[in-house]
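Moving on to chain A:
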Amino acid sequence: MSAQAAPAATAPVVTARELSRTFGAFVAVDRVSFEVAPGEIFGFLGSNGAGKTTTIRILCGLLAPTSGSATVAGFDVTSDAARIKTRIGYMSQKFSLYTDLTVDENLRFWGGTYRLWGSEAERRRDWAIEVAGLAARRRTLVRELPGGYRQRLALGCALLHRPPIVFLDEPTGGVDPEARRRFWDLIDDLSVQGTTVFVTTHSMDEAERCHRVALMHAGRLLALDSVRALKRIFPQGTLLEATCPRPAGALEVLERTPGVIEAALFGDRLHAVCERAGMAPVLARALDDAGNGPAAVRAVPPSLEDVFIRTIRDAEAGGRS
Partner candidate 1 sequence: MIRRILAMTVKELLQLRRDWRTAGTLLGMPIVLLLIYGYALSFDVRDIRLAVVDLSHSRASRDTVQSFLSSGYFRHVATIDDTEALDPLFDSGAAQAALVIPAAFADDIAGGRTTELKFVLDGSDSQTASTILGYARQIVASLTPGLYKVEVEPPIGAAPLVWYNPDLKSSIFLVPGLVAFILMVTTVIATTLAVVREKERGTMESLRATPLAAIELLIGKTLPYLLVASLSATGSLTLAWLLFDVPVRGSIGWLAVLTVIYLAGGLGWGVFLSTLAESQQVAFQIALLSSMLPTLLLSGFVFPISSMVQPLQVISHIVPARYFIAALREVVLKGVGPEVWWNDALALVAYGAVVLLLATIRTVRSL
Partner candidate 2 sequence: MRTLINILVKELLQLRRDPKILPILFIAPVVQLTILGYAATTDVRRVELAICDLDRSAASRTLADAFTGSSYFRQVVAVDSSDDLDFWLDSSRARIALVVPAGFAADRAAGRPTTVQLIADGSDAMVGTLGLSYAQGTLQRVAEAGGFRLPIELRPQVRYNPDLVSRYFMVPAVLAMIIMIMTMMLSSMALVRESENGTMEQLLVTPLSPGAIITGKLVPYALVGTVEILTALPVVLFWFGVPLRGSLLTLAALTAPFMLCTLSIGLLVSTLARTQQQAMMITTFVFMMPQIYLSGFIFPIQNMPRIFQMITYVVPLRYYVQALRGVFLKGVGLEVLWPQGLAMLGLGAVILTLARLRFRSQVG
């Protein structure tokens, strides 16, 4: 496989076996199993409430699993949480630096919680400041920083103690696209240096930048592979994109057309999954006949979003039968 694939097989740094967590009757994580290799950027993709955060919290030792087991850096999450904590970095979904402390004070404090003192601590603080691009604002209160800077500072804090594994729970929520791009450049750098990055997101663009992506839905792990491999669930030419001037009712028209497995709305365009390749003229005619035309239909390479929607629908269909 290409550079997108996972690095060569070494002992996994994270393993989950049949991991489950329930809250009363609600099953947040349902028998999830996976392994993460060292240096890998491992993406967890799913909508809100899919169980991503719960899984991360279990792996970080914040929450005990109801059943199943997991190891991080070779330690069991239930019995050895204390040892795991020194080897991981964590950045939670909710912004979690002290906004009433300055940049420097935050770094000092969080470094201290990992028992970083003296010159080593100083070096790491300088490093984090550089990474966050905050050299001129060491004495600024965090609450006065723009979102993008805060995000990178939070990452810097989570990495002060050079953890081999870092868990990022939706790290780029509420950050502008430019800051987001720079944030992901940082993640790439980390991976190159051998840090394992475990990241959750519901942004498809971000998931595309991961080595491997796990699709989660309703607590279950539906698919896990490289983005390229995931896209192979659509045979060449079976995913068509239609645009038409009068889109009202077009979705229903496509769904009724024989040979179409399913159709979905993507902004102002429609995507249709067909049983075989070469269906474009059929769909165009159907739309024209229904008065939505003149329609333009062409085969497109699948996006991760297509894969996501398709996988969930398959799973739900499978669940029903």
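Selection rule: all candidates are chains of the complex that A comes from, given by their letters.
Keep this in mind: a residue touches a chain if its C-beta (ideal position, glycine included) is under 8 Å from a C-beta of that chain, and two chains touch if they have at least 3 such contacts; residues count from 1.
Bear in mind that the values here come from a model prediction, so they are computed numbers and not experimental data.
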Could you sort through 1 or 2 and say which touches chain A in this complex?
-> 2
Under the touch definition given earlier, write down the residues of chain A that touch candidate 2 in their complex.
-> 60-62, 64, 82, 85-86, 88, 90, 92, 94-101, 105, 108-110, 112-115, 117, 141
